[in-house]
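One chain of protein is taken out of this complex; the other chains stay put.
Which chain is which? They are A, B and C, in the order written, and residues in each are numbered from 1.
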Amino acid sequence: MEAVNDALHVEMERDENVLVMGEDVARAGGVFRATAGLLDRFGPDRCVDTPLAEAGILGTAVGLAMAGWRPVCEMQYESFSYPCLDQLICHVGRYRWRTNGAMEFPITVRMPTGGGVRAPELHEDSPETYYVHTPGIKVAIPSTPADAKGLLAAAIRSPDPVVLMEPKVLYRSPREDVPEGEYVVPLGKARVVREGDDVTLIAYGGMVAVAEAAADELEAGAEVIDIRSLKPLDEETILASVGKTGRAVIVQEAPRVAGFGAEIAALLAEKAILDLRGPVLRVTGHDVPFPFWSLEEEHIPSPARVVEAAQQLLAY
Amino acid sequence: MEAVNDALHVEMERDENVLVMGEDVARAGGVFRATAGLLDRFGPDRCVDTPLAEAGILGTAVGLAMAGWRPVCEMQYESFSYPCLDQLICHVGRYRWRTNGAMEFPITVRMPTGGGVRAPELHEDSPETYYVHTPGIKVAIPSTPADAKGLLAAAIRSPDPVVLMEPKVLYRSPREDVPEGEYVVPLGKARVVREGDDVTLIAYGGMVAVAEAAADELEAGAEVIDIRSLKPLDEETILASVGKTGRAVIVQEAPRVAGFGAEIAALLAEKAILDLRGPVLRVTGHDVPFPFWSLEEEHIPSPARVVEAAQQLLAY
Amino acid sequence: MAQVVPAEGDMRRVIGDGEARPDGEVEGLGEHELLELYRSMVLLRTYDERSVVYHRQGRIGTYAIFWGHEAMQAGAFHALEREDWIFPSYRESAIGLLRGMPVETVLAWWRGHPAGWWDPRAFGVASIAVPIATHVPHAVGFAWGKKLRGEPVCALAFFGDGATSEGAFHEGANFAAVMRAPVIFLCNNNGWAISTPVSAQTRARNLVDKAFGYGMPGIRVDGGDVLAVYEAAREAAARARAGEGPTFVEAVTYRCAPHATADDPSAYIDEERVAAERQNECVGRYERYLRRLGVLGDDLVATIAAEAQDAMRAGIAAAESLPEPDPELVTRHAYAE
Partner (left out) sequence: MAQVVPAEGDMRRVIGDGEARPDGEVEGLGEHELLELYRSMVLLRTYDERSVVYHRQGRIGTYAIFWGHEAMQAGAFHALEREDWIFPSYRESAIGLLRGMPVETVLAWWRGHPAGWWDPRAFGVASIAVPIATHVPHAVGFAWGKKLRGEPVCALAFFGDGATSEGAFHEGANFAAVMRAPVIFLCNNNGWAISTPVSAQTRARNLVDKAFGYGMPGIRVDGGDVLAVYEAAREAAARARAGEGPTFVEAVTYRCAPHATADDPSAYIDEERVAAERQNECVGRYERYLRRLGVLGDDLVATIAAEAQDAMRAGIAAAESLPEPDPELVTRHAYAE
C-alpha cells in the first residue's frame, strides 16, 4: 500500500498532467489510504473527491484525457467498478481507434481486487476477465509491493488505458523494501518467481503466494510464474517454462468458466501441445458468487488444492 | 425472427406471468420486429415500452421478478446491454444465492448479437464472455430459427436468469420451418450439426454457418458442433467428438483473448489431452474493436480461415 | 399534503424543542402507537450500540453504524403496512428486526455467516444492498409489479445522499414516475458519503429538489424527528396506494458516528458539529417529547431498555452458537438445483 502511495507521489511529481480522482481519495486519502497525502501535496485540482458515480468518474476521465490530462481513477472496490464497464467497453477501449490512432487516452483505473479479507459481499470479487477481454485495454495485477509500484508507474506512463488491479491481501502484506524514487516495471513481462524443472505453477495477484506455498510443500521442483501483466501477455516466459517442465497448473481466484486461466490453458493447448506431458489443470474459484466470508477459504484456491493438482500431473 | 416472435406469443399465452419489456418493444414491436403484435395481443401491462435506460430495465426486472413476474427484457443491440452489466453481475446473478436458494429470479435478457450486418459501430459486438463468466447466469446462442424459438422458450421457463443472444445474421436467414406451438430446446445440450471423423469444428451462433461452409470445402470428414448453450456447457458432446477426431478447431467471432473459445480449449487441454493429435486451434475475431463495416470481412472468421486451420491440423 | 415541487426549503418538524418551538402532534397516533415508535427506536439504538461493541470484541466483522438514524428508520417503517416491502441499504441492516426478523439473522450477516441471508418474502424485507443505489430500481420494479397485479402494496427504498449521484438512482426514480409505481424514495441525507460532504455531491439547494426533475412530489423533513418522518412517509404511502405514484422524501439527519467501524472521520469531520448533533440525538428528543406528553416515565423507559438489551443478549448468543457453515454450501444456490 505504501508502494502504491509512493508511486502516485513520484508520478504526480514527475508529470504535472497526472490527476488522481475517485471517491474519498482526497479528504480521506482513500479507504485503503492509497492516495493519502496527495491532496496536501498536489492540491484539490489534481487530487479530486468525485461524486459517488463510477461511470461518471470514468466517463469524465475520457474527457479529461481529451483535455490533456492523464487521469488515474480509483474504484473503491473492484465490484464497484461494474457500473463503469459501459464506459470502459464503449469508449475507453475504443476512442484511440476511433481517431485512427491520432489521439491517446492515457487513463489508469486502479482498483483493489480479490478476497481473503473477510468483508461483506461485493468486496471480494476478481473481475479481471471483464477487463482482459475488452479490446483497447491493458491489464496488470501485481503480487509484490515492488511490482505494485512499478506496474502502477508503467500504467500511468502508458499511452493506452490500463486497468491495474491491486490484490487486497497485498495491502496487508508486511512492508517490504520497494525501490526508491522512479521505478517502472514494464507491462508485458512475466516474472519467474522461482525456478523448477518438474511442474510450472502459473498464477497472478493474490494467487502467486498460494502457488509459492504449494511449491514449498511439493517434493518435485516447481517453477512458479507470476503473470503480472495479463494484457499484453508474456507468452514467451510461460511457453519456455512449460517447454521445460511439460506440466502446468494454473491458479486463478476468479470463477472458473471463461476466467483468464482458460486463456493460459488455450495458449498452452495451441503452442505447447507437444511439450505437455499431461493435462493442463486449473485450480480456480467456483462458478458461484464469492461466498460469505466464513466460507471464503472453501472458495479461494488453497496451497493444498494446488499441490493436489501438481501431484496428479506428476503421477500422470 | 418470426421464430422469436412466435416463441414470445406462445410463452406469453402459456404463462400469464411472462412480461416483455424494453425500448420500442410495444408501439413499434421492436426494431427487429421480434415483439411485433404482443402489445395488441397481451396489452400494455405485459408488453411495455420502457424509458431509455438499460440498467433501469434490468434493475426493475429484478423487482418485477420479486413481485412474481417472469420478465423478458430486450436489449436493442448487444452493445447497449453494457450499461446493465452492473445489475447483472451485482444482482441478477446473485440474488437467488442471496436468499439461500429460496427465491427464483426467472429473468430472460434477449439481445441481438454479432456482426455481418454492415451497421455503424457498437451494433456488431459479440460480448458473450461477459455473460458467461458471470456466476448465476446462463447463456444460450442459437444458430437456427428452430433453436431460436426453442432456446428462448427454455430461457423463459428457466428458474434461473438466462441471457439469450440472437445472431443478427440469423434474423436475415430465410424463413425455415420451425416447429409449431410449444417447442423447447433444453439448455445444456449441444447439437451435432454434421458428423465427421477427421476434425471437429466447434462453433456457436453466427459462426456455425461459417464452420459448415468450411466443412463443405474440406476434403476430410469434418464434424461440426453447435455449442448452442454456453452455460451450462455440454462437455460430453464436445469431448466425444474430439475423442473421435483428435483434432479441434474452435470458431469464435468475439475478440480472441479470454473469449469463450478459450474455455473450450481449456476444457480440451484438461479432459482430452490424450485424444489430441495436434494443437487446439482457435479462429477468432482480432483483439480490436469491431471494425467499420467496410472491413468487417477481415475481422469475422471466414470459412477460408477455418479451412486453413483444419488443414494445418490434418497435416500436423 | 405533498407539495408538487419545488419543495419547501425548510424541514417539516413535529417535535418541539421543549422551549421556543412547541410540540406538534400527528393525527391518528394514540398512546399505543407512540410507544411502539419508541420501542422500535430503542431496539434499533440498542442493536447499533451493541454491534459496535461486538465488533471491538471481534464477534462481528466491519459494521456500518447507524447511530442517530433511528428516527428516520423507525418513522418510515411504522408508516408502512405489513404487505409493503422495504429495500434497505447496509445502513438499515437491522430494519428487519422491526418485522420480527431474529436478531441472530442480522448478526450472522455481519459475521459473514450464510445464516445471515433470509427469504425476503418472509419479512417483506429485501436483502441488504451493498452496492450504492442499485437496489432503488428493485424497489421500483417490485412496486410496479404489484401495481400491475392490482395489489395495494407499496415499496420503500432507503438510500443515502451520496446515492443520489448514481445513475441507478436516476433510472429508478424516472421509471417510478413514468410507471406511477407506488414507491417511497427515502433519502437519508446524513451529510456525508464516507468522507465526501453533500456539498461536494450536488449543487442542488436540497436533495429534495431532485424530485422536480422526475415530476414527482418531494417532502423534506427533519430526519431526527421520528414523528415528522412518520407523517411524511405515511403521506407518501397514501399517495402510492391511491395510484398517484412515487414520492421523494428527504430526511435530513447527520452522521455523527464513523461511516463504519473501519472508518476514522477525524481527518475530515467537524468534531464540534458531531458533538452538537450527538447532544440532540433523536431517541432522546423523542423520549423527552413522550415525557412531556406524559405517556412515558422512568419505569417504562427502563423496561423497554431492558427488553432490547435482552433481545440483543439472546441474539448474539444464538448467532455465536450457529454451527459452522457446511463447506458444501459454497457451491450451492447460485443456480436452481
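The working rule: a contact is a pair of C-beta atoms (placed from the backbone, for glycine too) under 8 Å apart; a residue touches a chain by one contact, two chains touch by 3 or more.
The structure presented is a predicted model; accordingly, all values stated were derived computationally and were not measured.
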Displayed chains contacting the withheld chain: A, B, C
Full-complex contact with the absent chain, from A:Gly22, A:Gly136 or A:Gly150: A:Gly136
Contact residue for the chain not shown (choose from A:Met1, A:Ala55, A:Leu122 or A:Ile300): A:Ala55
Touch with the omitted chain, as defined above, among B:Pro167, B:Pro289 or B:Pro303: B:Pro289
Residue touching the undisplayed chain, where the options are C:Glu70, C:Asp84, C:Glu104 or C:Glu166: C:Glu166
Residues belonging to chain B that touch the chain removed from view: 23-24, 27-29, 31, 49, 51-53, 55-56, 79-80, 82-83, 118-123, 286-289, 291-296, 298-299
Those residues of chain C which, in the complete complex, touch the missing chain: 5-6, 165-171, 174, 177-178, 180, 200-205, 209-216, 245
Residues from chain A at the interface with the omitted partner, ascending: 19, 45, 50-51, 53, 55-56, 58-69, 83, 86-87, 90-91, 93-104, 135-136, 138, 158-160
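Going forward, only the chains that are shown with their structure count from here on.
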Overall pattern in which the protein chains touch one another (line/ring/star/complete/other): complete
Maximum centroid distance from chain C, chain identifier (CA atoms): B
Inter-chain centre distance, chain B versus chain C - centres from mean C-alpha coordinates, in Å: 42
Between chain B and chain A, distance of the C-alpha-averaged centres to the nearest whole Å: 29
CA centroid of chain A to CA centroid of chain C, Å: 37
Chain B, residues touching no fewer than two other chains: 55, 83, 86, 90, 93, 97-98, 135-136
Multi-partner residues of chain C (at least 2 other chains): 114, 117, 131, 167-168, 332-334
